[in-house]
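The structure appears below as structure tokens.
One protein chain omitted, others in place.
Labels for the chains are A, B and C, by order of writing; each one numbers its residues from 1.
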Amino acid sequence: MKDLLWLVPLFPLAGFLVNGVLYLISHRTRGEAADAHGSQGAPALAAAPAPSVHGENPAHTHAGSSAHDPAGHSPIPLKTAHTVVGTVSVGLSCVFAFLAILDVGIGRLSEGAAHVVTLYRWLPLGVNQAVGQVHGPAGEWFVDAAFRLDSLSALMIAFVTFVGFLIHVYSVGYMGHEEGYGRYFAYLNLFMFSMLLLVLGANFLLLFVGWEGVGLCSYLLIGYFYDRDAAADAGKKAFVVNRIGDFGFILGIFGIFSLFGSLDFGKVFPAAAAHPSAYAPYLTLVCLCLFVGACGKSAQFPLYVWLPDAMAGPTPVSALIHAATMVTAGVYMVARCNVLFRLSPDALLVVAVVGGFTALFAATIGVAQNDIKKVLAYSTVSQLGYMFLACGVGAFVAGMFHVMTHAFFKACLFLGSGSVIHALGGEQDIRKMGGLASKIPVTYRTFLVATLAIAGVPLLAGFFSKDAILAAAFEAHFASAPWLGRVLWAAALFTAGLTAFYMLRLVSLTFWGKFRGGTEQEAQIHESPRSMTVPLIVLAFLSVVGGYVGIPMVRGGDRIGEFLHPILLPLAGAGAHTAAHEAAASTEALLMAASVAAAAIGLALAYVWYAKGEGAVPARIAARFPGVYRAVSNKYYVDEAYDSVFVQGLAKGGGRFLWDFDATVVDGAVNGTRHVTVGLSWLSSFFDQYVVDGLVNGVANTLQAGFRGFRRAQTGRVQNYALVMGGGLFCLVAVYLLFR
Amino acid sequence: MTITINHFLILSFLLFAIGFFGVLVRRNFLTVLMSIELMLNAVNINFIAFSRRLSDLTGQVFSVFVITIAAGEAAIGLALTISLFRQRKTLNVEEANTMKG
Amino acid sequence: MKVQATDWLLLSPELFLTAAGMILLASSVFVGKAKEELFGFLSVLMLGITGVLLVFVSTMPERAHGPILGGMFVVDNFALFFKFLVLLAMVLTVLASVRFVGEAPYPGGEYYALVVFSGVGMFFMASGSNLISIYVALELMALASYVLAGYFKGEIKSTEAALKYFILGAFSSAVLLYGLSLVYGLGGKMGLADLARLYTGTQRTNAIALGILMILAGLLFKIAAVPFHLWTPDVYEGSPTPVTAFFSVGPKVAAYAIFARIFYVAFPKFQADWGLIVALVAAATMIWGNLAALLQTNVKRMFAYSSIAHAGYALLGVLGFQTKFGMWGVLVYLLAYTLMNFGAFALIIFLEAKGYAAESVSDFDGLAKRNMPAAVVMLLFLLSLAGIPPTAGFIGKYYLFTAAMDAGYAWLAIIAVLASAVSLFYYFRIAAAMFFTDGVSAKIPVSYALTAAVIICAVGTLVIGVAPESVLDVLHRCVPSKY
Partner (left out) sequence: MNTLQQLPILSIIAYIPLAGALIIMFLIPKEKTGAIKAFATAVAALDLAVSLPLWFSFDRAKAGYQFVERIPWIPSLGVDYHFGIDGITLLLILLTTFIGVIAIYSSFSAIAERQKEYYILLLLLQTFMIGTFCCLDFFLFYVFWEIMLVPMYFLIGVWGGQRRLYAAIKFFLYTLAGSVLMLLGIIALYFYNTTGFLGYKGLGHAATFSVPKLTAVAAAMPPELQVWLFFAFFFGFAIKVPMFPFHTWLPDAHTEAPTAGSVILAAVLLKMGTYGFVRFSLPMFPEAVKTPWVIGTMVFLAIVGIVYGAMVTLVQKDMKKLIAYSSVSHLGFVMLGIFALNMAGVQGGVLQMINHGISTGALFLLVGVVYERRHTRMIAEYGGLARQMPIYATYFLIMALSSMGLPLLNGFIGEFSILQGAFAKNFWWALFACTGIVLGAAYLLWLYQRVFFGELSNPANAKLPDLSFREQLTLAPLVVLALWIGLYPKPFFDVLRVPSENIVRSVGGATMTPPAYAGAPGTGIPAAGDLAPAAPVPAVR
């Protein structure tokens, strides 16, 4: 069974192909039919931007009718086929993933066994050698198409396929009325394929293939409602920002290839671990490049801007891609490369600082958001920051642990929010919600459980993983900045409190109190169908129990630590930076108490201010510190500052070439880069048109002008000709006399 | 003062130069024609002077050929004079400039 | 220096041609305008006989004995090549003239007679090996040419062309003659071989150099090199088109024959003196000719400048006389040039409904739709003129560039190739007009004689381009030996 590992990604791929072809076939016939009846052309056009039932289109507040009333839509062709193909393929993949893991054996995996299935020689690059100061070995460079099942990838495929399957099931209900149903499932299957390729790839290049593949699917799914410019823009933005990250990642891969002469995990990491002193000088740059890639994919500080925008996609997509799986790929990659990062303390420091800063930064923004999905999006950014903080302080296992638990509760939260949006017929603004607890009880309960889990309430999943990270940060010591560990711990602790605060704020505003929307809307609130609630329940359950694989301080309780331990290859030699060492039990207990206290304070404040106080206190605070409030709710004005510098500045200078762009998004750096790029592009085009071409044309023009003069020399008067001839003779003689 | 070959050469050169500039500056076609004849005859003086100095008859023979050819040229030139005058009622070569550029 | 009986036999083509010209001239008195086509066929017949005589002469073993008639003429392979080339030009001219002369209101017999007399001059030029014979032959050709240029004596342009040609031609030949007199006076010899023996490298004086430069100027006028080219556009424009076609190849080829003969045989030792000058003239000629042609809208003027540029290319071969490819290249190029340039002119004539019609480039508009074969053949000539393989023009230019490189004139070769690239621009204006635009759909009258001329040129252009070996081989044997 373990040799059939390649079937795990293959099933979703097959699902993608079948769904895609079915979709195209069904839509082709439809297109021709529409063509045949020319008179229907105009109504078809009007109906073209198929109204969506869900929150992605706030204009459709009355869309409850469309959710209930399928008659309003033309029937979706081949819906059953799409459903079956889409879900079954992922289900099979999940089954085969677990079978493969069991076949290798959990025990053997935790002992460091790795099963590699090599399919074929993919990329033979011939005999190469790096020159310059990178002295990689000369030799045959090649990349194989191979899959690797070790403890890290086992963990990943297990929860990726399982959560993925749940979300596929959820989508059957959620997307049931969408016209592009088949397309949706095709994309989702393609995503599963790419994600599995990412985690199963046995070398950096396959990892990169999956990396790009998930980026593509993210693009396609964010832009799923491509009729809307916002969605299409967001999709493109996500892809381009990710490409900036990939730019770093691929450079890192080039560096690894040049250093080690191979990209195979099974060769690179042991080589690095065995000869740290030989490779270490080069690894800081390589690791930083890799980390740039991770920042793009996992939405870390300068490159996080695409993730909030990505909420323009369907909600299950947000749950699957932008919370549970894809965005954690960066963490996975850093954990996978832990050997390299551990050889470069500087790179680790950067990872830790960026992670800690992002966690805090995004959490503060999350406090003041009013869009249910935006709150969750910033929460995701913040939690991802946590994971990188873990990696940065050397607690790679804790980071991966948080990846897993986060997948459960964040997926649950997103799916829950989807259920809320579904119930409200597309409403996403939490100021227009309230009092939903009794109307959609299943959603409410699961949402509350997941909220408590993310808040770090003891004995729920988030508690264990977050606590492990906080402990590791506290214990971390950086040679260049010994105080940094404590600072990061403090920031993380504060972030934990903030997280608890804004999550409970979200719950209060959404589910508690009175409904603040219209009465007509209120009448139509309904619980979601079973296909949606069952995944919610399963995920809520996992949010509760998911943490018990990593109980600290209990002997044998930290199962996940033991399971993932093999990825932390021991480094030869003494000087290398080691992972955070075990803290004393008493210190750990104290730290735990601190984090519980932080969570409790956050929860309590939120409860008092929002559930009891109806938001009066926050309003007063906002009134008292209007500047601060406005800064936070406007995402620190990064965008506006940028807008005034680049957009306005260039708009006045460059004029029409600065096209409209969503100016309310915090996409400062990216937006700026983009506008600068556009300016440069225009300049280049100008250069091309007027300078390069102009040079050529100018030469031609000069010559033409010159030869118009020569034409005038041809006067038509015979004696002028004779004069020129005489002059010519004189010149001949002169040349002779000068040069003889 | 004895007459040397150089005197002949200077004479012929002057004649040639007169003819040369005559072609360049005179407007009347007939005068231009005569200037050309002058150039040819300057060459003839050269040939005969050289022939005498070299005691070689070839030069004199050549000058006979030149005279013959000059006659042919004059015939054609005069024919062209008639043709030109018929069309333009003038012999000013300056005015024959319909084609240029 | 005895005159042998076989000497006359060796000159039989010239003698026959002279007689033929006189017969044509005399008989034109008796034949009416209506039957003038007869003259055309008669001329072709005469020229055919001349061709046979030439072949006969080429097989005569007596050719090997050296100069004939007291060193006046020489009938070597080189001379024979040029005679064949001139004959080819004459045949083509006659074929291209039949329709045209028939339509013109002037007596046809005189026309053909003048072409033949001019050809006689060229024949003698090709054979001349003495300054006297060369000069007389040159004048014979020139006098006939002046009259041909003014053949449309009722037309202002034709008369003006003849006038300009005459004044400037006579002027330049006077300069040439003065140069000849200096060379004679300082060396005492007229025979080219004697001159070569006299003027060895040590005896170079300014006076001799002046004489040589004046000869050079006179010859540069005949081949229309800058700055002695000014007559060309006007004469080409004003002359009747078949005459222009004839001028663009015949006199030019013959002038190159004496140019090559004089400088290759008599003055090679002076190359240090005239080399740089000719190189500069070549550069100026290529540049000026091509760039001035860019601006022309009148096809005949455009081709006039084009022929100036081509004269410049051929000078590269003259510069490379000392190398393997120099003279060989000139021969190859002149053959190619004759075929392609005359071919292009033949198509201009083809488009002429009457007289001066094919004046502007726009007369070629839509030719592809009116007559596809004509357009394709014209394209072939244009490609060849621009030096695009696989055409005769490319092979010829290749030789010339090779010669220039070999002779150390790399800079000139660079100018030459770039100028050659520029030339494409104006040639392809005609191509664009033919293929890319819609023109009037007037039916073009067909003349079999003209068609024959075009076919000869097209086949030659293509064959030399695709399978040049046999031609190259023959031409290699036509390079004159230094006696």
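Please note the rule applied: a contact is a pair of C-beta atoms (placed from the backbone, for glycine too) under 8 Å apart; a residue touches a chain by one contact, two chains touch by 3 or more.
This is a predicted model, so every value here is computed, not measured.
Chemist: Taking the whole complex into account, name the chains on display that the unshown chain touches.
Modeler: A, C
Chemist: Which of these touches the unseen chain: A:Phe257, A:Tyr444, A:Phe463 or A:Phe511?
Modeler: A:Phe257
Chemist: Can you say which of A:Gly15, A:Gly164 or A:Gly223 touches the chain missing from this structure?
Modeler: Missing-chain contact among the listed residues: A:Gly223.
Chemist: Going by the contact rule already stated, which one of A:Asp150, A:Glu212 or A:Glu588 would touch the omitted chain in the full complex?
Modeler: Considering all chains, including the one not shown, the answer is A:Glu212.
Chemist: Which subunit C residues would touch the chain omitted from the figure, given the whole complex?
Modeler: 324, 368, 383, 388-390, 394, 398, 401-402, 405-406, 408, 410, 413-414, 417-418, 420-422, 424-425, 428, 431-432, 435-436, 468-469, 472-473, 476
Chemist: Over the whole complex, note the residues of subunit A touching the chain we left out.
Modeler: Considering the whole complex, subunit A reaches the absent chain at 20, 23-24, 27-28, 31-32, 35, 38, 41-42, 44-45, 48-49, 120-139, 141, 205, 208-209, 212-213, 216, 219, 223, 226-229, 232-233, 235-236, 239-240, 243-244, 246-247, 250-251, 254-255, 257-262, 267-268, 271, 274-275, 277-279, 281-286, 344, 346, 657, 674, 677-678, 680-682, 684-685, 688, 692-693, 696.
Simple rule for what comes next: only the chains that are shown with their structure count from here on.
Chemist: Nearest whole angstrom, what separates the Cα centre of subunit A from the Cα centre of subunit B?
Modeler: Chain centroid spacing, subunit A to subunit B, equals 96 Å.
Chemist: So, what's the distance in Å between the C-alpha centres of subunit C and subunit B?
Modeler: Once rounded, the distance between the two centres reads 26 Å.
Chemist: Using mean CA coordinates as chain centres, what's the gap between subunit A and subunit C in Å?
Modeler: Each chain's C-alpha centroid was found; their separation is 78 Å.
Chemist: Could you tell me which residues belong to subunit B and also touch two or more other chains?
Modeler: 23, 93, 96-101, in rising order.
Chemist: Please set out, as single numbers or ranges, the residues of subunit C touching at least two other chains.
Modeler: Touching at least two other chains: 163-164, 167, 171, 175, 233-234.
Chemist: Within their complex, state which residues of subunit C touch subunit A.
Modeler: So the residues of subunit C in touch with subunit A come to 163-164, 167-168, 171-172, 175, 206, 209-210, 213-214, 216-217, 220-221, 226-228, 230-231, 233-234, 272-274, 276-277, 280-281, 288, 291-292, 294-295.
Chemist: Could you list, by residue number, the parts of subunit A that touch subunit B in their complex?
Modeler: Those residues of subunit A that touch subunit B are 711-712, 714-719, 722-723, 726.
Chemist: Provide the residue numbers of subunit C that touch subunit B in the complex, in ascending order.
Modeler: 131-132, 135-136, 139, 143, 146-147, 150, 153-154, 156-157, 159-164, 166-167, 170-171, 174-175, 177-178, 180-182, 184-185, 188-190, 233-234, 237-238, 301
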